[in-house]
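Note that one protein chain of the assembly has been removed; the remaining protein chains are unaltered in position.
Let's turn to subunit A:
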Amino acid sequence: MKQLLGFIRKEFRHIFRDPRTMIILFGIPIVQLLLFGYVITTEIKDAHIAILDKSNDEVTREITHKLLSSGYFKLDAMLDNDGQIDNIFRKGNIKEVVVFQQDFGKKLERDGKADVQVIADASDPNTAQLLSNYTNAIVQDYLQKKFINYHIPYEIKPQVRMLFNESLKGAFMYVPGTMALILIIISAMMTSITIVREKEMGTMEILLVSPLKSHHIIIGKVTPYLILSVINAITIVVLGNLVFGVPVRGSLILLMFVVILYIMLALSLGILISTIAASQFSAMFVSIMALMLPTMLLSGFIYPIDNMPVVLQVLSNIMPARWFIEAVKAVMLKGVGAGYIWKQLLIMTGMTAVFLVISMKKFKLRLE
């Protein structure tokens, strides 16, 4: 035990004395989180639009006012004729043009029907889709409130409520996702690099000839990274809460348990990579290639798993991050207890065990 403590202290010294390691450990996670939280957002805010109001009556003015006060849209220009529409899109700033037909208000009153045309810049299809949906919703909402006394037969009116994330904030998705990405990359990459470094420097040989058992060596190497990764995870949760308002509705202890389990999973992956990689560079390369892209694409972090082709859906099952994200979201956003995420916990435990057994075997083999 005393031997082990001395070994762990040494490992901390390696970390704290290497500025690069410190930057990777503490700088990158914060930058990543802020980047994901701010830059990659699916929310619409202040989208530039133009309006062509051919009617300019009370109703169209009211709808225009509603659109602009929603916070989603920002008026760039009032257009005078159809000819300007093409031009203003070409300039690139405008994402959407709303066109009210002539005599909009009158027609609405007379026929109970009037046309508003929504033209969106679909060179960015997701944004175009969102903008037109938002516009549509605002117009519908206005009509329903205005003509509350109109009786439309057999009307079905869905009452939509967005559970767990009422305002559909993207950060609710990106904070657990970023945590999954950062923890797996840092834990796996840093452990594999630090173990391979000992091999490269020849100190691993000395350790193997010493009375330290191979599991002591491994525990000694990964313990500091476990501790630092937990600190990282806490930083992400706190930042997510303070900066993006992502709540922790469930038990903090359960959340930490999930996080620690996931970190152990990542560490065991790192040990596995270290038994394969011959140099620090290849350890880093393998960690990034094998973990970063699949984690981002297949874990449900950015793209919903249900929308993937079946093959990729099956593949996503072996992504540790998938189960972690599910569990973390359940605890943070839905506030559920351990009983609801036992499946995810079990799968992560199983994966950790498998990686550990394989890497211990491989680690021993390397001595031969």
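Everything that follows uses one rule, which is that contacts are C-beta pairs under 8 Å (C-beta built on N, C-alpha and C of every residue); 3 or more make two chains touch, one makes a residue touch a chain; residues count from 1.
The rule we apply is simple: contacts and distances are computed from a predicted model.
Q: Under which of the names "ABC-2 type transport system ATP-binding protein", "3-methylmercaptopropionyl-CoA dehydrogenase", "Ion-translocating oxidoreductase complex subunit G" or "Carboxypeptidase regulatory-like domain-containing protein" is the non-displayed chain listed in UniProt?
A: "ABC-2 type transport system ATP-binding protein"
Q: Looking at A:Lys10, A:Lys106 or A:Lys361, which makes contact with the chain not pictured?
A: In the full complex, the listed residue that touches the missing chain is A:Lys10.
Q: Any idea which of A:Met22, A:Leu35, A:Ala122 or A:Met201 touches the chain not displayed?
A: A:Met201
Q: Touching the missing chain, which residues of subunit A?
A: Residues 2-3, 5-7, 10, 13-14, 17-18, 201-203, 205-213, 367-368 of subunit A touch the chain absent from view.
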